[in-house]
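Structure first, commentary second.
With one protein chain withheld, the remaining protein chains of the complex are depicted in position.
All chains are identified by letter, namely A, B and C, in their written order; residue positions are counted from 1 within each chain.
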Amino acid sequence: MTPIADLLEQLLHGLTLGAMYAMVAAGLALMLGVARLINFAHGEFFMLGAYAFWLGYSELGLPYPIAALLAPAVMVIFGIVYQHTVIRAILPRSWHVQLIATLATSIVLTNLAIIVLGTQPKEVPTTLSARILEVGGFRIAWQRLLVLVAALVIFWGLDRFVARTRTGRAMRAMSQNREACAVVGVDVQRVTLVTFALSAGLAAVAATLVSPLFNIFPDMGTVLTLKAFAAVVAGGFGYVNGAIAASFLIGITEALAGSYISYAYKDAIAFVIMIAVLLWRPQGLFGRRIGI
Amino acid sequence: MRRAAIGALAAVVVSAPWLVAALVPRQQRYVLHVLVFTALFAALALSYDLVVGHVGSLSLAHPAFFGVGAYTAALLATRAGWPFLGALIGAALAAGVVAALVGVPLFRLTEHAFAVGTLGLALVASVVANNWVEVTRGPLCITEIPKPVLGVPGGPALAITTLPGHYWLALAALAAVVLLYRGLTTFRLGRAFHAVRDNEPLAGAAGIDPLKYRLLAFTIAATVAGGVGALYVHYLSVMCPEEMTVALTVNLLVIVFLGGVGSLRGVLVGAVLFTALPEVLRLAPTWRLVIYGTLLLLVVVRSPEGLESLLRRAAR
Amino acid sequence: MAADDAAALLELSGVVAGYAEVEVLRGVSLAVRAGEIVCIIGSNGAGKSTLLRTVFGMVQARAGTIRFGGEDIANRPPTEVLKRGIGYVPQGRCNFPAMSVEENLEMGAYLRRDARVRGDIEALFVRFPMLATKRRDPAGTLSGGQQQILEMAIALLLHPRVLMVDEPSLGLDPRMVELVFDTLVAINREGTTVLMVEQNAKKALAVSDRGLVLELGRNRFEGTGRELLDNPDVRHHYLGG
Partner (left out) sequence: MALLEVHGLVKHFIGVTAVDGVDLAVERGELVSLIGPNGSGKTTLFNCVTGYLAADAGRVLFRGRDVTNAAPHRVARLGVARTFQQVSVFPRLSALENLLVFLQQHQEERLLSRLLRTRRLRRLEAEAVERAHRLLELVGLSGKADAGAGTLSYGQRKLLAFAAALMPDPELLLLDEPAAAVNPTMINQMKEHILRLHGQGKTVVLVEHNMDVVMDISQRVVVLDHGQKIAEGSPQTIRRDARVIEAYFGR
């Protein structure tokens, strides 16, 4: 394989990774922007979504499209339950309390998953992940193309939703001033609920898209949360499009570093870059903005 | 009254090896082992509380400093053949220097970003411990770390070989950390730390340099963590990368937040409860984490100041 | 005058309310008649802001009744209180700083789905020319006084029968204070009942029909604006002599 084809392949690989991080990071940024909540259990949404997909596709033998819709539906319900049980209680509290409570949730979910599902990684290969598109020495799995196309559609839709719909506008309003929202009659609890359901759903969609490419294991969520957070912080706290852009940057860096520098250190490299970005621009790559 | 109670408690704690021998002769070794762990974790948790409870910076990097200390001591003792005290001091200094170096850029981050940045640091440290095989031997662990020998080269030496010996050494270390903790968190220094924690801009108007005090607490805490790491590896004779994972952060958070943030008594009670109890109950690590997580969730959601405030409320 | 009392639009009686373990209101009674401007004054911590927040459903009323247009509205959620016709402009800055002035006004009409919203917004721009010149600017770039006017305009989009305003003059320069009070009087003349809380008591009482002095969460004095301004006790304790 030529060095150029190899580089292109790594770039595409990075874009897929970036798309995954971006879908998780966008949900995190939404929660942070709208509800002022740092959700350290967000990677576990992805993990549970992946297992829901595995259950539907591998265990129940459902066709890919149906299994791929089932997982987000399950996670939307999970997001709603999470909002009612944990989030509602910690929303008015300090961010220390929020961070520790969601970190605790993450620990509980991860270890319950280990107890129930075991530590053995699950593989969920699909027809698309096995079929390879080859263009002049350059090879890519169809599943990766699906991830990229789906991610673009999702981010476009999310942007329209936040910009155009009544609920989307209420979400933007909440990210700017909660009290003013109550004063004009926005049902703050309902909008928070929608945000949580949406974020959990996004994480699950990401899981159904990339699970055919990677293994599924119980503690995959922690590192994912961290990287998504790195993207949220680097993208300018709670600014959704910034988080998405930073996610792609991290994905590409990681793919290139993993391939050309050291595979073992690729996770560390993403963090070193995040810290470097923050030292250079403490307000994030795209400036700290008010609102989502 | 209070003095008498503290004196009695101290007597019990110091004479614990004999009490254990008299009360549970068949479990003696195991109980003493748990007590050594408890004392070391209490010291580590107190150092963590200096940062989290007193200057109010939610650092998640403590395992990294513990790890730097532990590996430094392990390497100095095995490869360089340093005596115990030398390795202990070297480990504490190494952790402190690392903290001072990373602290300057990290404290440019505020609140959430600081938490994420420190968590990233902990992750990087753990990745390095696993992968820098030439130095850390990675998952193969550094083994055959000698037992501590107190004394200076040439002078009389006291080798710590028995479990009671390890216990008293750990207890002495804990006592030193308690004194340091009290010295730092009360009177004028404590007030300056608390001022920075409560209202940073106003602290500036009061003539306090917030960054200086944050860095001070962070560096001292890391130095102590490094020292505890050295004691830890000299006790266990082995150091593995698993000792410095995020699970340690969770342990410390549980001890500090369930015990009582910013309270000497709370942190000590938390350390006893959450180090000794799970050991005694012989919980599997996964179940322990599930129970910890649930407890943490419940206590943090219901009572933000931890056991300390629960105790106070119960006493009323 | 029994007939007038019966006509009270907003009526609080024996209201007890507070936060966690602190009781702020310890039995407050108040009757606001349709068309009035009523002003609440009192020392810091007397419970003035809490009273407005309790009416608006942001603070739990633990005892007593709150009636609006004859119906009990105690502990109803803010959205329902709004829909029934009570608008609220809290203390301090309360708008959407990153949205344009126009979008802020659209947010004011969040609960409306009728076709006349656009016309109402345009009418507000005619009425407040200082907002019209800034209609595309983010609200956060307006001066404090302009933002206060914007916040009152936001509240007007739901055509409230009662407008509650908390310290509208806070932090404003003298010229803006005049403008804000003039605006409140004008809003009142058009038929909106106004209930306000003010520390700038002399100015506020001068434009008010009636005033209520709160002290430690209880009624202390009540009377017309003139009566309170002339009362030596009130002057000494609450108006700074």
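Convention: a residue touches a chain if its C-beta (ideal position, glycine included) is under 8 Å from a C-beta of that chain, and two chains touch if they have at least 3 such contacts.
Values in this document were obtained by computation on a predicted structure and should not be read as measured data.
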Taking the complete complex into account, which shown chains does the hidden chain touch? B, C
Full-complex contact with the absent chain, from B:Gly151, B:Gly183 or B:Pro285: B:Gly183
Of C:Gly57, C:Pro78, C:Gly145 or C:Gly225, the residue that touches the missing chain is C:Gly145
Answer key for C:Lys83, C:Arg116, C:Arg189 or C:His236 versus the chain not shown reads C:His236
Interface with the undisplayed chain - residues on chain B: 183-184, 187-189, 191-192, 194-195, 197-199, 201-210, 216
Contact set of chain C toward the excluded chain (per top definition): 42-45, 91, 141, 143-145, 167, 170-179, 199, 201-202, 236-241
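By definition in this document, only the chains that are shown with their structure count from here on.
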Using the contact definition given at the top, which chains are in touch with both chain A and chain B? none
With centres defined as CA means, the chain nearest the overall centre is A
Starting from the Cα centroid of chain C, hunt down the chain whose centroid lies farthest away. B
Averaging only over C-alpha atoms, locate the centres of chain A and chain B and give their separation in whole Å. 33
How big is the gap, in whole Å, between where the Cα atoms of chain B centre and where those of chain C centre? 54
Inter-chain centre distance, chain A versus chain C - centres from mean C-alpha coordinates, in Å: 43
Please name which positions on chain A make contact with chain C in the complex. 166, 169-170, 172-173, 176-177, 179-180, 182-187, 289-291
Residues on chain A engaged by chain B in the complex (per definition of touch): 38, 86, 89-90, 93-97, 99-101, 103-108, 110-112, 114-115, 222-223, 226, 229-230, 233, 237, 262, 264-265, 267-268, 271-272, 274-275, 278-279, 282
Sites on chain B touched by chain A in the complex: 58, 105-106, 108-113, 115-117, 119-121, 123-124, 127-128, 130-131, 246, 250, 253, 257, 286-287, 289-290, 292-294, 296-297, 300-301, 304
